[in-house]
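All protein chains but one are shown in place.
By letter and in written order, the chains are A and B; residue numbering begins at 1 in each of them.
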């Protein structure tokens, strides 16, 4: 992975996965929800590299691969497609392109979401590592996106350090990130 | 899946998985434990479609497939065979017949059971989707069955909606189910 130029904002991949949003029948609320959350959580300058894809496994995989391998996105967040319905295929696409799965992210995001709705257990969201990129599945609804990001964000900067991704700093007003002393 | 006739009670699959219960050396307590729990949790009229099978992966898979594909059971509950012993093979049989796994069910059922016994982590119980059916593994003991069903039942009606299964209503005295506004 080429390191982004030092004076440019870091690219963060944001993939909205929704048949209806892709066809324009439905306004994408997940992508803007992620952007709004990151605007508070991150102190390091960043820019979204956003794309909307339908619930098709091959298209989701292609988008993940492009952002990880060609667009220098050490952090890639998806929204949508994690439920039990037949078209919900985001976790399978994520697993297919990752070398390592990170079960702790999905577990903790479900525990955090359960405090809000009992249907949180229906989310199959997961996370994994592809090369020097961390991919995290988020729910479709903006309020649920924020709950999930708040639950796991403190661990993301150190995770990116460990996989050789770019260095990010969080905004301590919204998230106290943690880097253990080695 | 053919929708059950409107005036008939909904069929719910109940599979007791136990070598000893199958051979008649041991009274099946898991199946009756599930029936007793559902009698309180469900308001919608229902009827059990119950079967006892030994701890043989192929026989468990056949029973799951029959209840899901031919017996119109949108909800299938198993009891037994989720531990670490060599004959405990229920989770593997479940995964083999499901198109999608639902990790949140097992995670939450273990967390709930841990409040009662520290050996709850030895349960490998899981859940998954086959077609328009939700399959959930439950423990063998009636008290543990109830703990697990109480933990996850509020999410089951909406899950069945999402996969195109039959519509069920819970008895609010025992379980407040939750259907998010779409």
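Keep in mind that, in the parts below, a residue touches a chain if its C-beta (ideal position, glycine included) is under 8 Å from a C-beta of that chain, and two chains touch if they have at least 3 such contacts.
Please read all numbers here as calculations on a predicted model, not as lab measurements.
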Sole contact to the chain not displayed, among B:71, B:124 or B:146: B:124
Hidden partner interface residues of subunit B, rising order: 83-86, 88, 92, 106-107, 110-111, 114, 117-124
Absent chain, residues of subunit A that touch it: 100-105, 107-108, 111, 129, 134, 152, 154-155, 158-159, 162-164, 177-180
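Throughout what follows, only the chains that are shown with their structure count from here on.
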Chain centre separation in whole Å, for subunit B relative to subunit A (CA means): 32
